[in-house]
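The structure appears below as structure tokens.
A single protein chain has been omitted; all remaining protein chains appear in their positions.
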Amino acid sequence: MRARSLHILYFAWLRERLGLGEECLALPDGVDSVGTLIAWLRRRDDRYGAIFAEGRLVRCAVNQEFAGPDTPLAAGDEVAFFPPVTGG
Amino acid sequence: MRARSLHILYFAWLRERLGLGEECLALPDGVDSVGTLIAWLRRRDDRYGAIFAEGRLVRCAVNQEFAGPDTPLAAGDEVAFFPPVTGG
Amino acid sequence: MARVLVQDGAFDLAAEFAALTAGRCDIGGVGAFVGTVREISGGRRLTAMTLEHYPAMTAAALARIAAEAERRWDLLGCTLIHRIGRLEPGAPIVLVLAAAAHRDAALAATAFLIDWLKTRAPFWKKECFADGEAHWVEARAEDEAAAARWSGEPG
Partner (left out) sequence: MARVLVQDGAFDLAAEFAALTAGRCDIGGVGAFVGTVREISGGRRLTAMTLEHYPAMTAAALARIAAEAERRWDLLGCTLIHRIGRLEPGAPIVLVLAAAAHRDAALAATAFLIDWLKTRAPFWKKECFADGEAHWVEARAEDEAAAARWSGEPG
């Protein structure tokens, strides 16, 4: 069920490198913040390891607000990962 | 002859108080600068005395360039007197 | 009060100016900025730029940026329009308008809005070059510095 999952979105080069624009994920054990989610994703698969290895270039939003590693996560949240913005 | 005269223009409240937008004047003896012209005009007529008594509020251009009291004058010049500009 | 739009198509500068000022006699000045696609980037010829965004977040992010401008200056209205999708060289990308009783507020708010938009709104540009290569534009330190100018209070 979506409400018990994280909805994760990827934009720009993250989306292209993963070959994935979004995914739903049952909240893994031990994941309670953006930082712990990133650590979990890096262990999950080399492709995630690759994009988050360039961690300083990845920004995050939780429920459409800019977030940091300490921002808490709960089931039902929408988490987005993207490069620093370049609009305008 | 115009070429031997000063052509003097007045704008905004100077024009209205003098009741005069422009005039031609044979270059008077002793007038060789904006400052000496103003002194001559003030002696000429009370109306000029009144507008130039508020001298700090009067600006000048000679041949369409902003000028000061020391700017030299010669026959044929166009001299304009006006308040500080308020366009834009 | 702000008008915020994200759209594929071109914006109509005159219509936006008219919408911002229609029927108002309290505006003394309107500042504006239009960003356009440059053909040469990093010495190479661009064929197009593609703009991606985060739809669920974009309008709210732009509205927050506009609200912050309205908090800092006495604005009588502002407009933020950002295009997405494929844009060719010369095409307008972004429009900022800010109206105020006095020009200093209108012009400062215009600069603030584009500076914050460039660093706080979820848009990403991909450049496609004539040689077939394509890459995602990297954020510029100059843009961060420009946005950081506004970290103090209004003025």
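Order as written gives the chain letters A, B and C; numbering starts at 1 within each chain.
The criterion applied here is as follows: a contact is a pair of C-beta atoms (placed from the backbone, for glycine too) under 8 Å apart; a residue touches a chain by one contact, two chains touch by 3 or more.
No experiment lies behind these values; they were computed from the predicted model shown.
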| request: List the displayed chains that the omitted chain touches in the full complex. | output: B, C
| query | Among the options B:12, B:26, B:53 or B:75, which residue touches the chain absent from this view? | reply | B:12
| remark: Full-complex touch with the removed chain, picking from C:5, C:63 or C:111, is C:111
| said: Under the stated touch rule, tell me which residues of chain C contact the chain that is not displayed. | reply: 12-14, 17, 21, 23-40, 89-90, 101, 103-104, 106-107, 110-111, 114, 142, 146
| message | Give me the chain B residues in contact with the hidden chain, please. | response | 9, 11-13, 61, 64-66, 78, 80, 82-88
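The criterion applied here is as follows: only the chains that are shown with their structure count from here on.
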| query | Can you give the whole-Å distance between the Cα centres of chain A and chain C? | reply | 27
| task | Averaged over CA atoms, how far is the centre of chain B from the centre of chain C? Could you give it in whole Å? | result | 49
| For chain A paired with chain B, centre-to-centre distance based on mean C-alpha positions, whole Å | 74
| note | Among all residues of chain C, those touching at least two other chains are none
| note | Two or more other chains are touched by the chain B residues none
